[in-house]
Every structure is written in C-alpha cells, then in structure tokens.
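These notes are about the structure you will find just below.
Removed from the display is one protein chain of the complex; every other protein chain stays in position.
And then chain A:
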Amino acid sequence: MSQKKQMEEYMKQVEAFVEEVKKSTGLPIVPDQRTGAALWFDQRELSIRYTISVERIRKFFEGLAEGKVYATKCKHCGATYFPPQADCPKCRRGDMEWIEITGEGELLTYTIIYTKPASFAHYPDYTVGIARFPQGVNVLAWVRETDPKKLRVGMKVRLEVVRRQPENYLTYELVPVDEQG
C-alpha cells in the first residue's frame, strides 16, 4: 500500500471513530491512541492552495514547453541565476537575458526520499540531486535513478524536460549519462 493510501485509510478510521463517539457523547473528544489523553478532534478543516506569480519569469515556463531549461544572466554585470531571477541584486538594473542550461552536469550530492511529505505520498520513492552545469549554475531536481548503488557524487547527468505524472505538468529531471555509450 502506498504511503498516501495508508494515510487516507488511517484518517478515515479516525474520522469514523470520532463520528461514533459524537453520536454517543455529543462531543468530538477521543482518547489519544498512545497516551489516553483527551483530544478534541478539530471540526474545522483547513485546505490551502496558493496562487504564485510567475509573470516576470514566464519565459522559463515557455522554455519548458520547448524542452529547454533556462537560467537568467544579467546583461550588465554577467551574473547568472538559477533558479531564474527577474532582478539582478548585484547591479540593480534588472536587464536580464535567458540562457539555456545544456551539456553534461556533475552530480554534487543526492538523497533518496523514503519518508515522503503528505502531498508527495502518492509517488514511489524518489531521488533528489544537485548538479553543476557548464553554464556555472547548480540545478536541484529529481534524478532518474533510485538505486543508491548506481549513484555516486561526481557522476555525469544531463537535464531533461519531462511531464510529471499523474499531475501531467512540465518539469525537469537530472538523467544519468550512460558513460559506456
């Protein structure tokens, strides 16, 4: 059973139990499973989805649609930014150009996430890595390899735009480069 299913099953059981208790006592107060302490089961649920402006870095997302991953580079002082920034704090001019991150990167570090956050619980275990690219920027992303034996610091990776499932939206991954081929 996935972590998501386990969580949902657990919450369903808890909610059903609270409903039973409310029927008999009139109160959403249940004993803590571990300690027996009286717990008020919150009757108000909070669910949040944010809307985040990407207006000034819209080009980055247009790039993903073309299969490209862009960084920004200040036309004035040459500072390069990834994640892309619309403003250059160094020279305060904010006149940026978009440069593509290409070629082979070097994996600087990685981890494999087994215990997942609630909103990632529907995915299989995933590897997160950081790689340094020839354009002078580091990129953090999932690595397409989850066997720790096949991963090592210093291995070569390239960037690839992928459609993340099951949400079906564009993002980018680090793909190990086959050193034999």
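Simple rule for what comes next: a contact is a pair of C-beta atoms (placed from the backbone, for glycine too) under 8 Å apart; a residue touches a chain by one contact, two chains touch by 3 or more; residues count from 1.
Rule of thumb we're sticking to: contacts and distances are computed from a predicted model.
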Name of the absent chain as recorded in UniProt (options "CRISPR-associated endoribonuclease Cas2", "2-oxoglutarate synthase subunit KorA", "Carbohydrate ABC transporter permease" or "Acetyl-CoA acetyltransferase"): "Acetyl-CoA acetyltransferase"
Full-complex contact with the absent chain, from A:59, A:116, A:144 or A:158: A:116
From A:17, A:98 or A:126, residue that would touch the chain that is not displayed: A:126
Interface residues of chain A (partner: the chain not displayed): 3, 7, 10-11, 32, 34-35, 37, 39, 42, 52, 82-83, 108-121, 123, 126, 128, 130, 138-142, 148, 152-154, 164, 171
